[in-house]
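One protein chain is absent from this view; the other protein chains keep their places.
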Amino acid sequence: MIEFRNVTKSYNNSNHPAVANVSLRVERGEFIFLVGPSGAGKSTIMKLLFREIMPTTGQLFFIKRNIINFTERDILKYRRLIGMVFQDFRLLKQKNVYENVAFALEVLGQSPRKIRQKVPVALEKVGLTGKEKAFPSELSGGEAQRVGIARAIVKDPLIILADEPTGNVDRDNSKQIMKLFESINENGTTVIVATHAWDLVDRMQKRVIALKKGRIIRDEQYGGYATEY
Amino acid sequence: MIEFRNVTKSYNNSNHPAVANVSLRVERGEFIFLVGPSGAGKSTIMKLLFREIMPTTGQLFFIKRNIINFTERDILKYRRLIGMVFQDFRLLKQKNVYENVAFALEVLGQSPRKIRQKVPVALEKVGLTGKEKAFPSELSGGEAQRVGIARAIVKDPLIILADEPTGNVDRDNSKQIMKLFESINENGTTVIVATHAWDLVDRMQKRVIALKKGRIIRDEQYGGYATEY
Amino acid sequence: MEVTLLNINSLGYCLRQSIVSIYRNFWLVLVTAGIIAVSLSVFGGLLLIAVNTGQIIRNVESNVEIAIFLYDEANAEEIQFKLDNLVGVRNSTFVPKEQGLEEFRKSMNMAIPLDGLSGKNNPLPDLFRVKAVRAEIVPELAREIQEFPGVEYVEYGEKVIDILNRVTGWLNTVFLVISSLLALGAIFLIMTTIRISVLSRQEEIGIMKYLGASNSFIRFPFILEGMVIGWLGTLSAALVLGVVYYRLVVLLKQEALAFFVQPVTDMEILLPLLIGLLVIGTLLGGLGSMVSIHRHLKV
Partner (left out) sequence: MEVTLLNINSLGYCLRQSIVSIYRNFWLVLVTAGIIAVSLSVFGGLLLIAVNTGQIIRNVESNVEIAIFLYDEANAEEIQFKLDNLVGVRNSTFVPKEQGLEEFRKSMNMAIPLDGLSGKNNPLPDLFRVKAVRAEIVPELAREIQEFPGVEYVEYGEKVIDILNRVTGWLNTVFLVISSLLALGAIFLIMTTIRISVLSRQEEIGIMKYLGASNSFIRFPFILEGMVIGWLGTLSAALVLGVVYYRLVVLLKQEALAFFVQPVTDMEILLPLLIGLLVIGTLLGGLGSMVSIHRHLKV
């Protein structure tokens, strides 16, 4: 469904590329862990996929269509298919928890009735029932992160891109979130998770793509966080 | 050196307190892990210690002086003794990496010569040599977090308060950061770390204080992340 | 999975959102409205001054007289009739030579004996005094009257008319320049304020785009909000201007000056001014928002 062809991304004021000559195929329904040291380029790959940034060179396909040539309208439609969890949360400061999650559905033009049904379910899944009225500034780190996750899953996306979804969450919550992604994946949603949670990666034995200095150094079908060849 | 006496903190629009009736003594030179599920009140305790927020009831002492009665001048002087790593980083957006770290020393009124010596050393310790000129918006999650750590350690503080210092950092970097804290602690600095990194907590066998719903449920001199009684 | 970019649900959402946003950004809304109020007060004040100055000048102009000196044998009644039917004449008065002498005596000094000049010895001619409807047409009018039979000589304050016309032209230019500058300044101010207020939500707009929100979906609440702000600002400006102006009018009416400087109180002139201000303010707010968020709407 997704294909990277020799994608390189160099940021303006940086001497070596954040992502270097990456080629990669992701099939529909896959569950992928993106691992690698800090600064390896995981978030950059997520941002490329989300078309938040454009590759410096190379091609990037989504169901045979080149993302790079998308019009603005295409991009919006494309993003509505994706549930993205950002490493820096990116919650709407002016909206409370409920409104933040509901916003993902408002954008799709769903009816108020449907929204009132779906939002509480999503909040329940990430364990935030009771925090609906809190504003982002009133949340703990882990709570804010889970609002981001609820916002991504509430719209039943085609693809879930989760960048470090458990960085601020405790052990039990992390396990639960991974289980959540797993069950969503079992229903056919493609899931890509960038993470440092080595124990969960090891335990789940999914496809693991390891990056180092912007290059893919490992791509195993059933791998761990740091499996040796 | 630090003492909590029946400290309770209730946020305005919340029905149950974030920290409830906590009593706690921290001696000079201790190394303490603060653990507990997301929303347990770890960050709230850190903020109380940093005097970012005031307790609703209870007393809080620093070397026999009640923090609650500090004048503004006292607070500033007190904060200059503390190296704080914030869960949400709190880097100065308008300053680049070097300037962010240097700022901690500028505030102390240190000479430009001394600053030029110390900053590169701190950046080296957290593995950020080469990123001096980058602005916070140009950093990866882990890099931003490490800038926060460098800023905290550069001023040779009396106490280090680190809230989730390894949430966005990979396994190796996390280990290295914990080692860094350990060596600083060995030189006499008191270190308090709130974290979800259970493997590191387990491995290091330091004093562990576990929180749940704002209450201390465990306080072991040499404990793990989830040691059973 | 077909998605529409904006539907009825979205519209309802946008409307609700504008209201919530105004409520939550109360302070910023207030400041922005305040700036619009100040700008438009100054601008509206200038307009009022311009309207009143125009009135004063017209007042002075309409007092400019044409003096028509007649031959002794002239038919005054016929000339009177002709004058009454002449386009551009506001009114005309016949001044017989006796009255002319009397006026002259008064203007010199009552104590001076001019008795020897009365009756047959009166050296002055009969004359008409004519007022025109507008100062500009006085020269034209004078030329026409000169052609009447029985008219020896026509005279009017050529110099005064000339100066008045120049002053009017000059004032018009000055007002045009000042009000254009002010209008530009006000627009600049309002746009900047809105832009800064949008700037503070730049991040939010970015996040909305990331979630797949279309430009209209993001823009609509901002524009509504801008219009409400503009409208609030203008209303305050109108209120301030109204109160200040009313006080000035009352003050002037009490003064003996009232005759010389008659403030415009005609609702036919003032109401369009008010409505114009309101429309301008509302549009400025809305358009300002629209233009200001434009730059933040790139995907």
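Every chain is named by a letter (A, B and C) in the order it is written, and numbering of its residues begins at 1.
Operating definition for what follows: a contact is a pair of C-beta atoms (placed from the backbone, for glycine too) under 8 Å apart; a residue touches a chain by one contact, two chains touch by 3 or more.
All values derive from a computational prediction rather than experimental measurement.
Novice: Mind giving the shown chains that are in contact with the missing chain?
Specialist: Looking at the complete complex, the unshown chain comes into contact with B, C.
Novice: If I consider the whole complex, including the chain that's not displayed, which of C:V64, C:L124, C:I137 or C:V249 touches that chain?
Specialist: C:L124
Novice: Kindly state which of the options C:V133, C:L199, C:V249 or C:L283 is in contact with the chain not pictured.
Specialist: In the full complex, the listed residue that touches the missing chain is C:L199.
Novice: For the chain left out of this view, which of B:K77, B:K133, B:K179 or B:R203 touches it?
Specialist: B:K77
Novice: In the full complex, which bits of chain B touch the chain not displayed? Write them out.
Specialist: 50-52, 72-73, 75-81, 84, 86, 90-94, 103-104, 106-112, 151, 158
Novice: For chain C, which residues touch the unseen chain?
Specialist: Touch with the absent chain occurs at residues 28, 31, 34-35, 38-39, 41-42, 45, 49, 69, 104, 108-109, 111-114, 116-117, 121, 123-125, 152-153, 155, 163, 166-167, 170, 174, 177-178, 181-182, 185, 188-189, 192-193, 195-197, 199-200, 244, 255-257, 260-261.
Here is the rule we use: only the chains that are shown with their structure count from here on.
Novice: Using the touch definition from the top, how many steps at minimum link chain B to chain C?
Specialist: 2
Novice: Where the centre means the average of the CA atoms, what chain is farthest from chain C?
Specialist: Looking at centroid distances, B is the chain farthest away.
Novice: I'd like the Å distance between the centres of chain B and chain C, where a centre is the mean of that chain's Cα atoms.
Specialist: Computed value for the inter-centroid distance: 66 Å.
Novice: Cα centroid separation between chain A and chain B, in whole Å?
Specialist: For chain A versus chain B, the centre distance works out to 29 Å.
Novice: Scan chain C for residues touching two or more other chains and write them down.
Specialist: Residue numbers touching two or more other chains: none in chain C.
Novice: If a residue has to touch 2 or more other chains to count, which residues of chain B qualify?
Specialist: Not one residue of chain B touches more than one other chain, so the list is empty.
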